[in-house]
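Just one protein chain is left out here, and the rest sit where they should.
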Amino acid sequence: MESSAVTLEKNKKLPRSSSLWRQIARRFLQNKMSLIGLAFLIFIILFSFIGPFFSPYVNLGVDPTNINQSPSAQHWLGTDKLGRDVLTRLMLAGRISLLVGLGAMVMSVVIGGVLGIISGFYRGIVDQIIMRIADVLMTLPGLPLLFIMAAILSEWKVPTEYRIYIVMLMLSIVGWPGLARLVRSQILSLSERQFMQATEALGLRDTRKLFKHLLPNIIPLLIVSGTLSVGGAILSESTLSFFGLGVVPPDASWGNMITSANSLLDFQKRPWLWVPPGLAIFLTVISINLLGDGLRDAIDPNMRRR
Amino acid sequence: MKGYVVKRLFYMIPTLFGASILIFFLYSLVPGNFIDADQNLTAERKAELYELHGYNEPVVIRYFIWLKNLLKGDLGYSLQFQLPVGEVIGNYIWSSFIVALASLILTWFIAILVGIVSAIRQYSIWDTFITIIVFAAMATPSFFLGLVIIKIFAVDLGWLPAGGMISTGSNFTGWEYVKDVAEHMILPVLVLTMLGIGGLTRYFRTNMLEVIKQDFMRTARAKGLKERVVIFKHGLRNALLPAITLFSFELPALFGGAIITEQIFNWPGIGAIYMQAFSVRDYPLLMGFTMFIAVLTVLSNLLADILYGIADPRVRVKK
Partner (left out) sequence: MGNTVLDVKNLLTQYYTNGGVIKAVDDVSFSIPKGQTVCLVGESGCGKSAVAMSIMGLIDGGSGGIKNGEILFEGKDLLKLKKHELRQLRGNDISMIFQEPMTSLNPVLTIGGQIMEPLMEHELISKKEAKKRALELIELVGIGRAEEIFNSYPHQLSGGMLQRIMIAIALACSPNLLIADEPTTALDVTIQAQILDLLRSLKEQRDMSMLLITHDLGVVAEVADYVIVMYAGKVIEEGPVVELFKNPKHPYTKGLLKAKPVINQRQEELYTIAGQVPNLATLTPSCYFSERCEQCMAICKEQMPKINDLDNGQRVACWLYEEVTTV
């Protein structure tokens, strides 16, 4: 009660225009944990995308004279069984893992967002069909579903460089139903609100209702769930790649780098081959989650994970 | 209530039907099959087996045969084990179950405890520490966690066995056997618990924080009740209520096996069997297992709603 008077006062001081986004930015900047997450994420992105330019081993690739070296001044994280520099591979793998995570997120958000909006906005039979499909997809266990899809898609004999797009596609097929449901329920609850009923009363066209009134209210939700889903996609990609069903060599991803742990000798004696990529996944996902969490708190302090 | 359950059961039909279509056609799209995978078979024998298992029929016909059998409760016949799929699942499900159950109990116990404590000490270092642990648990790839745990506890320290369910070459009986299995269980249970603890702890923490802000908590304190009573009787009960739903969602995980963890620890559970069947393309087993999980998932959703209705007086009366 006392504090309400205080916040009221504060809000008054803010300029009217863009005050919403400015408030969000202010709340976000106050959250130490999410800033740490953001900083670390930027570091990982720079590490993966800019890092290789500083590595003398990028174009060298295989070096038979230098295999399975333990970490040294020349090779900070040692070399693998083909004599490749692990640190450089870690950077290159980071590019792919991050791209797959991001791509899968964009695809899930687009598919899930569009279908969710259609479902919630037009209701009726379209809604029924979309939601039943989502139900079915969510009924099937995620990992087996990914495995089957991977097995089918492997048979298409796509060139390895396009393989990462296949992985993105698979992850988004598994990822969209949850998002579509979330968006749909948000649209439904928005439609109950006064301002949407006002658009009804004003007789606005559907496109205007959608783009001017509904979409702006959905975007925060999409930003937050999108951010958090990048982490999930990176985890799934690494699992698939670890089992040889995701990104496959010679392309490196953090997940398939850990595959070297499948050889008993590497697992026991050469931890530099598989521990760094595992830590990279861990730190990246934790940063993304911290960031997403901070964004959620900043955008809507009352929004909670279901 | 009864009418509601019947209605919900009715709703399950299209979902399960859709799932069966998706499962069947996905698996029939996967190239290769068990018979082709076997190098030792002669061409004639292969043709015979094709005929025997109906692979010569069009795919749609095969689907309906499969569906008909499903409706009769027949999940199919595993080519790899030469046993009915139901029997294979029955053989391996319990070893998955004991690991899943142990970790479920551990996870819930720790999560509830931690949730309560962090809600009470909202501003302390402890709470920050817990938040970090929660985030860490949610960011670890399961297979990597398994590998690290094996490396530390089994390889480097040598405290516990690295995998399997019983020591190789042993033939313990009675208590010795139980002890041996328990030792093999510790690491997989640890991994599953660490994986599950993040989300659940976070959930309880949020719920408890929400509940302790409620007006009725103030009323309880104003009555002069002991803080213990206020937190546990008034607070926890309200925080646990929505968790009942969550608890039902654990059902598929209890019986479905943990594919990755079982694979990493070489635990002879249903998840490891799935991976094995996948590599030899034992479709009847794969399809039967996937369908089994789908049914469990749908049932657990229903169970969640029913349990919630029983537990929450607000919902109970409405129905």
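Letters A and B name the chains as they come in the text, with residue numbers starting at 1 for each one.
By definition in this document, a contact is a pair of C-beta atoms (placed from the backbone, for glycine too) under 8 Å apart; a residue touches a chain by one contact, two chains touch by 3 or more.
Just so we're clear, the structure is a prediction, and the values are computed from it rather than from any experiment.
Student: Determine which one of B:Phe109, B:Phe216 or B:Phe249 touches the chain that has been left out.
Tutor: B:Phe216
Student: One chain is left out of this view; which of B:Gly73, B:Gly174 or B:Gly224 touches it in the full complex?
Tutor: Of these options, the touching residue for the absent chain is B:Gly224.
Student: List the subunit B residues touching the unshown chain?
Tutor: So the residues of subunit B touching the unseen chain are 122-123, 214-216, 218-226, 229, 233-234, 237-238, 241, 312-314, 317.
Heads up, the rule we're going with is that only the chains that are shown with their structure count from here on.
Student: Roughly how far is subunit A from subunit B, centre to centre by C-alpha average, rounded to an integer in Å?
Tutor: 24
Student: Inside the complex, what are the residues of subunit B that reach subunit A?
Tutor: Within the complex, subunit B contacts subunit A at residues 14-16, 18-19, 22-23, 26-27, 29-31, 131, 135-136, 138-144, 147-148, 151, 155, 202, 206, 210, 252, 256, 259-260, 274-275, 278, 286, 289-290, 293-294, 297-298.
Student: Show me the residue ranges of subunit A that touch subunit B in the complex, using the header's touch definition.
Tutor: Residues of subunit A touching subunit B: 33, 132-133, 135-141, 143-145, 147-149, 151-152, 155, 231, 235, 238-239, 242-243, 255, 258, 261, 267-268, 271, 274-275, 278, 281-283, 285-286, 289-290, 293, 304-305.
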